[in-house]
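Note that this complex is displayed minus one protein chain, with the remaining chains in position.
The block that comes next holds chain A.
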Amino acid sequence: FQAPAYHLILEGILILWIIRLLFSKTYKLQERSDLTSKEKEELIEEWQPEPLVPSVPKEHPALNYNIVSGPPTHIITVNGKKCINFASFNFLGLLDNEKVKNAAQASLKKYGVGTCGPRGFYGTFDVHLELEERLAKFMRTEEAIIYSYGFATIASAIPAYSKRGDIVFVDEASCFAIQKGLQASRSNIKLFKHNDMADLERLLKEQETEDQKNPRKARVTRRFIVVEGLYMNTGDICPLPELIKLKYKYKVRIFLEESLSFGVLGEHGRGITEHFGINIDDIDLISANMENSLASIGGFCCGRSFIIDHQRLSGQGYCFSASLPPLLAAAAIEALNIMEDNPDIFQILRHKCERIHKALQGISGLKVVGESFSPTLHLQLEESSGSRENDVKLLKRVVDYCMNSGIALTQARYLDKEEKCLPAPSIRVVITVEQTEQELDKAASLLKEAAQSVLN
């Protein structure tokens, strides 16, 4: 059976071509890496990295900390001078309360100091379970979860629910912990002007029109609003009733950060929901830290079990970190007991806040920023000198004047380059239940004097 000649020749050529292809060098389409190893060595030799950290000038204002010798209580010794403390967030004066210390001592004798493990691996103590139950009962929610660090509370809670592709509407003046939580969540962030419900509604309407273009995507995109009860950066409260209306109108969930308003607002200290008389189930998640009113360390989130239970497996600061030392949890429980037994301290605190708010009005050169019942106020310069550095220096002189005369104050500290909306430089004034009326008046008059001498 002979094949035709042209067939054989064609096949012969094909076989020769295949052999040639098999043995020829591979043909790279990319142009990269024609560098010889000698050139690579040279590049490696030449490359100079930046220094690990730039050097910080010695006089940088944030480098020299105030040194507090002894406990940071009502009378505080700062840099060797005895002052009245107007700078620590010890709103209810529980930092040196004897009952709280005794409860912590008892816990120390029973458990030692550290827990030596995360909650999942023998780090769950009965104290933690008790504290969670007590917090849930106090706030009248189904469940609560405890974190061992205040900052990590909201910064772990937000990424547990909001993922890439979800949308979060957040107030411009929200604190740094919220900003970090949002950054970790990789969601779309939409900022609305501080406390401006019209701006928020506008953004929500825009989102609604977007949704109508793509309903399939809209059905799986979760939406959240993150607000604070009492804003740390501006001292005012969020308009919660309007937010609830917007929530049901546009089907958005609300996360409320109550670090400053827990233990301050409301008839029994339950926070802004009690202040406005709102049903707590309308808020999806309330997060707060225990480092202000409860004078302990750590934070908690409370809400319905449907929402809180999820954080036990996906809250990073909960699963991958050691649990709260039991003595701090016991201190928090005792502080809660005191809060429940003495509901009149909230009225007293509010009274003092209003008093000093009034007394600080009319200081030439400084304006008061904050609500009248907010226990933390900011004193900003009425007229900025133009550069932030100079403003900070001026305020430092005011603070130093006050410290030399026995009132401990501090400037509000921020990371200038990292904040999304950097607030103006200010002096932070904190009011606690332990300050007497004379001390409040003294502070107000001293600030007037200081402002007069430094700013005029």
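Criterion: a contact is a pair of C-beta atoms (placed from the backbone, for glycine too) under 8 Å apart; a residue touches a chain by one contact, two chains touch by 3 or more; residues count from 1.
Methods note: contacts and distances are computed from a predicted model.
For the chain of the complex excluded from view, the name given in UniProt is "serine C-palmitoyltransferase" [choices: "AP-2 complex subunit alpha-1-like", "Eukaryotic translation initiation factor 3 subunit H", "serine C-palmitoyltransferase" or "COMM domain-containing protein 1"]. Looking at A:316, A:337 or A:405, the residue that reaches the missing chain in the full complex is A:316. One of A:196, A:418 or A:437 touches the chain omitted from the figure, and that residue is A:418.
Touching the chain that is not shown, out of A:135, A:286, A:328 or A:360: A:328 (per the contact rule at the top). Screening A:108, A:278 or A:424 against the full complex identifies A:108 as the residue touching the chain left out. One chain is missing from the display, and on chain A it is touched by residues 32, 35, 40, 43-44, 47-56, 60, 62-63, 65-73, 76, 78, 85, 87-90, 95-96, 100-101, 104-105, 108-117, 119-126, 129, 148-152, 155, 161, 175-177, 180, 183-184, 218-223, 248, 251, 253, 281, 289, 291-292, 294-297, 304-307, 309-310, 312-313, 316-317, 319-322, 324-325, 327-328, 331, 408, 410-415, 418, 428.
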